[in-house]
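With one protein chain removed, the remaining protein chains of the complex are shown where they sit.
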Amino acid sequence: MHTQSIAELAQGLRKGDYSSKELTQHYLQRIEQLDGNYNSFISVTAEQALQQAAQADLRLAKGDTPMLCGIPIAHKDIFCTQGTRTSCGSKMLDNFIPPYDATVIKHFQQAGSVSLGKTNMDEFAMGSSNESSFYGLVKNPWKMECVPGGSSGGPAAAVAAQLAPAATGTDTGGSIRQPAALCGLTGLKPTYGRVSRYGMIAFASSLDQGGPMGRSAQDAALLLNVMAGFDPQDSTCIDKPVPDYSLTLNDSIEGLRIGLPKEYFGEGLDSDIQKAVEQAIKVYETLGASIKEISLPHTELAIPAYYVIAPAEASANLSRFDGVRYGYRCDNPQDLNDLYSRSRAEGFGDEVKRRILIGAYALSAGYYDAYYKKAQCIRRLIKNDFISAFEQVDVIMGPTTPSPAFKLGEKSNDPVTMYLEDIYTISVNLAGLPGLSIPAGLTEGKPIGLQLIGNYFEEAKLLNIAHRYQQESDWHQQTPPAAHKQNSEV
Amino acid sequence: MEWETVIGLEVHVQLATQSKIFSGSSTRFGAAPNTQACAVDLAMPGTLPVLNEQALRYAIMFGLAIDADINQRSVFDRKNYFYPDLPKGYQTTQLDEPIVGPGLIEVQLDDGSCKQIRIHHAHLEEDAGKSLHEDFHGMSGIDLNRAGTPLIEIVSEPDMRTSEEAIAFAKKLHSIVTCLGISDGDMSQGSMRFDVNISVRPKGTEELGTRTETKNLNSFRFMERAIKLEVERQIDLIEDGGSIAQETRLYDSDKNISRSMRSKEEANDYRYFPCPDLLPISIDASYINELRENLPELPEAKKARFVSSYALSAYDANMLTADRATADYFEALSQACGDAKLAANWLMGELSASLNNHDINIEHCPISAKQLAELISRIKDNTISGKIAKQVFEAMWNGEGSADTIIEAKGLKQVSDSGAIEAMVEEVLSANQAMVDDYLGEEVEKKRKKKFNALVGRVMQASKGKANPSQVNQILQKKLDS
Partner (left out) sequence: MAVDRSDIEKIATLARIKLDENSIPEITSSICDILALVDKMQLVKTDDIEPMAHPLDAIQRLRCDKVTEEDQREAFQQIAPQTEDGLYLVPKVIE
């Protein structure tokens, strides 16, 4: 069952090949037996999953159910789930059981999907390797000594290891696309405002966006159908009709104009990744697309601007974790300041503290203009680069990451090197555009991601373009060698 | 040396919305602690703000009332600081792009002169919760019911020179916001709170002295005292060779002292930046025009109308339009009793004295305008005298029933039966022959009148105040002169 796509599973459920309960049990069993290797889940909610599955089976029996009814999904532990601990990968929220659901979680419940549990992640989504989680690092199912990427490393590893058919993730600077690339998955960061952020624990409010991670563009489309949509509780969520993303997957891409930003193919790009991307582009040419070199001249400034804006927003967003109303509180606070500064010192990990400090610094008196305001101006320049590019082309393509999955511990002590991991993904968040990563090759047994960047609200087009490639290639169907071995066991 | 005081005000006005500025929690005052604090107000992880339309409308109405520029684009910022009554660790407020730009308010002083006070700007923001300092095993308790209540903060220029001007300005603001209906103006519940910036300088100089800010004054009386206290403190300090520290001070109304709030003095750096969870507010001109056209009557216009349509003096009109509730009460009373002058006298006399004595706002007055009108009507139709009416009023205040019920129950109806009065007069005359002789023997007109009145008093006394005074006069005169 775990080798099937969501569309196949949905069909299997409707044909009665298996019940949602059986399907759910199967995945729960896989998690129990295999996740010790990857550590991709923080919480597995078996009992609740089986209850949801039983309800889904009742709905399925009545017919006329949403596509995802009865399909098990894993949720990144950043989405608040009523009654189930939502930790955001942090000691700060190790004891936090939300009394409410995130809007995205509600959408999945309405669709009848089953939640297997909450997946691991970098603490407060700050990281590109999933090594900063309070719950321990996550291993890449393709290469156990390598990172799965981050911050959505848990969902990526879980889906790659076939412990869940698909998962939700969030992407602030590449946190869906980079782990998708490193784990051989299809991961989509939608346009800012497409998916509600309500109940999704904020890292950087103007950059955060939830999105699907799956094994194919088709699976991602089915998830996005559920995730996307207006939410009156999120002021930044856009009230725009949501198309059925699965309906246009097969549209022709004849005449598609692909832009290749020269800045994405420069120094620092792994040669195998470059070759794989070029190969993929050739496939698109055979499908009738034309190629044009473009320039996104401010690309180099994206990381500097991001590392001001994201920490600045985070420094304020994370002030609510003060040991007063929920979450971690230090023992025996001597006074109010001691309560705050010790609860926060003990509850947050190093990378989170570092980013809070950078953010507070960038906003502090005398530095605001040089850092924060400057970064906001550069943000506009970056957006303008994309606007000009989309006057010439329909989609922008390039590598998702400069290198394939790196070794655990290789970059964890060097924040700047780690930050450079997101060089190709960060601009997309700054501009608020949709971006998608799809598998496009392997190098030394490690997956390579091809990134597709679309114009605002063109998720359907991106998924269509990705799907057409996946009709011509089988990279997305490859599974980690470890998974083959385990397939025979469970 | 002669000193000049320079005063500027920052006024926080709670807006009279049903729900909070960024959440659907109730803003009702007096609920049990934390029962009106939802996930958004508690800053639960992942929760987000959405702006209350009514709060925005009220802020614009205020701007229109003071002829200020309404900024068609306006932005919310985060003001970062840690405090237990501030759940998010930042206050959502407006810094560089407030909703209301510069405006002007004219106040009338007791000597009849007018003074113009410039408004620097007014912005929307959220209120904080409350820290309760009663002892919880040496800890403080936090109630977040008030957190997220919409406020406008009105910031004046330092245009006031005396506490009288500052109080007049504060009262004018109170009258504007209550007339607009954008705030209940209930100071006892903290609906209006004043931060007063005070500095002194040698008279005749231009340069401003170092200012202090006395925070959170919630009555006109406290504000007056706090200003007096601070001005004296500053002058004494300077004259003793000291210098003023720029600081925030807290006024203790029980002890009439103020002290420095050291906790707020720690080098604070609020790290303001635009709130990424809220988008820029955009207001189109037609919306502003619509609000302008439908603006409720403002205090100035109301005052003018009270003078012209109720034939009141400017002084009375000023008093009666000091706040909307008083003005509304007056209009209802006047219409119901049909006598504006009597209505004004009763409202500013007995009623406001009783309200003051019991420290009750007119909104919570135990006697409705209609009930009071009934009493006034009984004076007008000679059922009771004005004197008896005061007695009836007191009974009404104590909840003994309507004017008619009380008059009936206590037998207070005025005696207008001339036969009965004549009998009473005769009885008084025969029992006080000495007074009668004294009166008749008096040559000086003025003294004669006084002696006559004493006899009237005796008759009234005999009637327990119920005899119709003019009839008593008439009959007594007739009897004495005959």
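As written, the chain order gives the labels A and B, with residue 1 at the start of each chain.
Here is the rule we use: a residue touches a chain if its C-beta (ideal position, glycine included) is under 8 Å from a C-beta of that chain, and two chains touch if they have at least 3 such contacts.
These figures come from a predicted structure and were not determined experimentally.
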Q: Touching the absent chain in the whole complex: find that residue among B:Ile119, B:Ile142 or B:Ile376.
A: B:Ile142
Q.
Please identify which residue in A:His2, A:Lys91, A:Arg197 or A:Arg344 touches the non-displayed chain.
A. A:Arg344
**Q.** Among A:His2, A:Lys91 or A:Arg379, residue touching the chain not depicted
**A.** A:Arg379
(Q) For review purposes, identify every residue of subunit A that touches the missing chain, sorted by number. (A) 95-97, 99, 191-193, 206-207, 232, 235-236, 238-239, 298, 300-301, 303-305, 307-308, 315, 319, 322-327, 329, 333-342, 344-345, 348, 353-354, 356-358, 360-362, 364, 367, 370-371, 373-381, 383, 415-416, 419, 429-433, 456
Q | Touching residues on subunit B - with respect to the absent chain | A | 17-19, 23-26, 32-39, 42, 44, 50-56, 75, 80, 82-84, 131-133, 136, 138-144, 250, 261, 263-264, 267, 269, 271, 274, 276, 278-282
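Going forward, only the chains that are shown with their structure count from here on.
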Q.
Counting only Cα atoms for the centres, state how far subunit A is from subunit B in Å.
A. 56
Q | For the subunit A and subunit B complex, residues of the former touching the latter | A | 79-80, 86, 88, 93, 96, 98-100, 102, 197-202, 204-206, 232-236, 312-313, 315-316, 318-322, 324-326, 336, 340, 360, 363-365, 368, 372
Q. Residues of subunit B touching subunit A in their complex?
A. 39, 42-51, 78, 80, 82, 84, 87-90, 142, 269, 271-273, 276-279
